[in-house]
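Dumping the structure here so I can ask a few things about it.
Excluded from the complex is one protein chain; the other protein chains are retained at their positions.
Chain lettering (A, B and C) follows the sequence in which the chains are written, and residue indices restart at 1 in each chain.
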């Protein structure tokens, strides 16, 4: 009953085997070994983006912060949703890496930026007025932090607004694969074709040990990115272990299979939750994550039984009147099993 | 014939097995799983330092820069040797993490800081004068970047000078194990007993995939360190893979065995080199790394044969008169074999 | 008809004379001349704060950003109103000086922080959770950016909430004197007695050339402040010109007289505006600044006649239907004359 996060799961056997294979012999360091070149080629194929540059780091915060800092100056505004991971859960990594850019909220329901809100915000941003922070970059997340999903068309619409103000677009894709298989479109459709300039392509939450790719569709900032990565302490010497994992993950669409499994379990969980009239599902489920509210007493029971998940919003606690509803965030991963889901659902309403 | 760096080697089987074992089931993230607590306890035992706080990151640059930034303010001077890794090889990571501290050179032969030079530098540092950067921290490296070694007594002498000026001491221990076994003293003797406040304990160059521990002997800055680590994007979600590796590495003195093997191969290499009158060994060998100069023509031959090592200083190239001497940096690792060493020596003078 | 800002006025003759007097002879630099020591003593008397440390800079942004950075770490949150000058009008100076702190909005009507909103925000701030930026400092402004005023009791109430969470309080007092004379309380009552730890005491908007004092009621961070000031390029060599101005300004309550004059003109202006049924005064006037809305056609007429003031919000323009209301910000200064006010009012409704 582990629904705390998709990063509490381990690695599938194929990934472990890739690590074991990568372990033989010597390899030159820092991404200069052949495996990284091969991986870059593979990602360019997968994304139909022959000019793209690809760099690996080991955390999502590093991927996001390095990507943002390569496109947004210290005096820039990073436009994001108030619930965005970069705003809430990275202890200020974007501010640190950019040298003090200002994360500026753009409103929208269900964790998704509203196009009109973005347009209004940019129209009033004060570009060219020296007293104000200048428009820097638009950062979206897919899946969002509410577990909802942008369609490729929705990303496109937001990116077009950004573009009309001369701004680049970043996509935090910590759960990009989950969004992709749910949407049923191609990686290119969900990224550069929709106007995304730089993508944080998450592997860690979808089966890797700790590997995230930054995919720069416009390679102009690639060298700057490399210097920033090194300077941030994020250039691995034994880099082969990162490229080997991601190569195995991309092989034969394995990454999409893992995401499909996670999404399917979330769908099963949602179905079960909706069967209880006492349960209120909070947002339209976009992939492998869902939010719901149910009586506090049920939470207590689940916690006693060892169920792992976060209360939501995260400042909430179990303390309170038994019958009052209390929110939960539930995340399924590639190795969540039907038995786990069913067990959770059973005990919940027992 | 891979002598480029100890980080071009992979992981010994014990470490791979530790990863495989860590892979089963779910674990809470970000170092909150039991394996990190156990590792902290173990490191406290190994270092006889029951109050120490331990944090893991995956690169030496991250370990160093985070450690320095936790002790040195933005307006501080970091006193180091001109050849120090933090000065030369981290693309300014210490400046980035500290918010702009000034790396200030302290002279000394063979990559080692000279006590008198440190005393003189500190005496003239201008503490209390607002126009000058203020003394911040002393940073030593053992093994040094010249492959030489500080004895525990030498570290002690430098730390005492630092202490007399109210400064903390950082030790970059990317090759701490190699220094330790060569010196034949205890981890405590080479660290806190010698006056070290914070240690970057390197695992990557000695058999791990990418794991470095920051050991804070004075835990007062531990929480600040954790925030800096998160903010730097260096807090792993699937943290168990890091703690599991380092736990296996410390078990039964395995880390010291690995270092002993590397040092022994370097000794064998040195012996072979010294047998050639055309070879000039540059510095007293402290552990698993050595520097030597020999005729340029020999370098060309070795390169043709596929030998891997860096020319030194690193701005040198093979181009030049055949008979002129040219420097090399040669590093042995835990899996360097006698056959590799002997093969290198043979071809070199062939 | 100059109502654009109180900083478009010059200096009263007494201040000019102080500069002329300060100009004779030699003086040691960087605030080490006797005039700064005398000024510090005087400010301690005026504020009944014998332990306070005082430092001069020449812009409000510098005063605010340096003050905030001396109390809030890079991973801290600066709690402020969404309209605060530090958030809107300093091009990210607080982020720059703090090394990337996050300005976090606390709601409230009329530009004033609501105590309940502050309490709620702090209760949910996630102190001790490494993923979140940590609570850093509460920053208030008096007069606010809406021209409204906190009473000493209101500041006290907010400061008490801050204190209960262990947070220091900063007061941006660019118009401190205007607030003080309107409130009719003592400098101490409006600052340290109300729980303020550090005050930006503005002189520039109230008759000085460019002089702001940072008053640190708790002197513990004084040395850090001095280093930050120097490092920010804000330590004047010919410092005597700053201390001389502020000394003359404080003499015989001259600073309060200037503020009283400005407030009186704003009162006259308000009275005149309220006489027009077409004019809607937006916020309760706290001192020398007011906001009002009136027909767009009237704005056009005033602009043609050379009246100087900002439309508000500042992204508004004159373009639009004649009869629609449009906002203005009107600021009076120490040398605004009754004739100017009356002339403005006349032409407005002509």
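Worth a mention:
Operating definition for what follows: contacts are C-beta pairs under 8 Å (C-beta built on N, C-alpha and C of every residue); 3 or more make two chains touch, one makes a residue touch a chain.
Everything quoted here is computed from the prediction, not taken from an experiment.
One chain is not displayed; in the complete assembly it touches the shown chains A, B, C.
In the complete complex, the residue from C:19, C:185 or C:264 that touches the missing chain is C:19.
When the omitted chain is restored, the residue from C:124, C:238 or C:274 that touches it is C:238. Contact with the undisplayed chain is limited, among B:91, B:190 or B:227, to B:91.
Touch with the hidden chain on the side of subunit A covers residues 30, 73-75, 99, 130-131, 134, 224, 226-228, 230-231, 235.
Taking the complete complex into account, residues 74-75, 88-92, 95-96, 98-103, 123-124, 126, 129-133, 313-315 of subunit B touch the chain not shown.
Think of the hidden chain as still there; on subunit C it touches residues 2, 4-5, 7-11, 16, 19-20, 22-29, 57-63, 65-66, 90-93, 96-97, 204-205, 209-210, 227, 230-238, 241, 308.
Keep this in mind: only the chains that are shown with their structure count from here on.
Think of the whole protein's Cα atoms as having one middle point; the chain whose own Cα middle lies nearest to it is A. For the pair subunit B and subunit C, the distance between C-alpha centroids works out to 51 Å.
If each chain is reduced to the centroid of its CA atoms, subunit A and subunit C end up 41 Å from each other. In subunit B, the residues that reach two or more other chains under the touch definition are 227, 230-231, 235.
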